[in-house]
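Only a single protein chain was left out; the remaining protein chains are all shown in position.
Moving on, here comes chain A:
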C-alpha cells in the first residue's frame, strides 16, 4: 500500500494549500503525531489512524495564523476607516445622540430565522433634545418607566411589528410624537396640584404660610411696628429656612440637611442653644 502523504511533506511547505477550507481531519494529510481518546489500561491514548474522536471534533487546521493574515490582507481593501475625530464616547454622544441597538442571531438548525431578531431598542439622552422645562417634565410623565433619572436616558424598545425596519420606523415615530406632544399645553394642565409636582416649590406652600404666620404673631406680641410680608420674605432667616426645607424635601434626610434645618429653625425663632 502507498505510504501516507505526510512522509513527502517538507517542514517549510505552504500549509494553507493543504487545508484551504474547513475539512474533516485526514490522518494521512496532517504530519502531527496526535493521540486522542480514553487510554487503554496501562497504556496511552489511541493514535490518529482511524481515530473517530479526531474526526468528530471541529478542527481549525484551515485557520492557522499565516492563513488568517493572508485572508485579512485580501479583505482589507473592503474596509473603511473610522472617522478619527470621533475617538471618545463623549464626542460620539455629542454629534450622534441617538443609539439604536439591534441583535442578529446565527445558529444551525432547520431554519435560519429567529423571532427575537426583530426587536429594536432606541436610546436618547434628553439633554440633547430641544426641550424646555415644561416639555421635559411632561415627557417624563408621559413616558413613565422608560426614563432613567440617574443617566438621563430615554429607552424605547419596540417589537410589535414583524420586521426590523418597521420596528425602527415605529420607534422613531414614537419619539417624534412624544416630542411634539410634550411641547403642547392642554387646558387641563393648569389644574396641576401639589401632589403632581415633581419637586418641592416653597412659594405658596403650607410651610411658607406657617412660617410667615408665626413670625407675624411673634412681632405682634412684642408690639413692634407691623412688618410687611415682603420684608419678612426677603430677610436672611426666612431665606435660610426656605433653603433648608427645599433641601430636605428634594434630596431626602441626610446628616447635613437635618443640621441645616435645625440651625435655620433656631435662628428663625430666636432660640439659643440649650446649655
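In this text, a residue touches a chain if its C-beta (ideal position, glycine included) is under 8 Å from a C-beta of that chain, and two chains touch if they have at least 3 such contacts; residues count from 1.
By our rule, contacts and distances are computed from a predicted model.
You can't see one chain of this complex, but its UniProt record names it "Small ribosomal subunit protein uS10m", from the set "Radial spoke head protein 9 homolog", "AP-1 complex subunit gamma", "Small ribosomal subunit protein uS10m" or "Sodium/potassium-transporting ATPase subunit alpha".
Annotation: of A:63, A:148, A:163 or A:220, A:63 touches the absent chain (contact as defined above). Residue A:71 is the one among A:71, A:141 or A:262 that touches the chain not shown. Of the candidate positions A:9, A:143 or A:172, contact with the unshown chain belongs to A:172. Looking at chain A, the residues touching the absent chain are 22, 57-58, 60, 63, 65, 68-69, 71-73, 75-83, 86-87, 89, 92, 95-108, 124, 128-130, 135, 172, 175-176, 179-180, 183-184.
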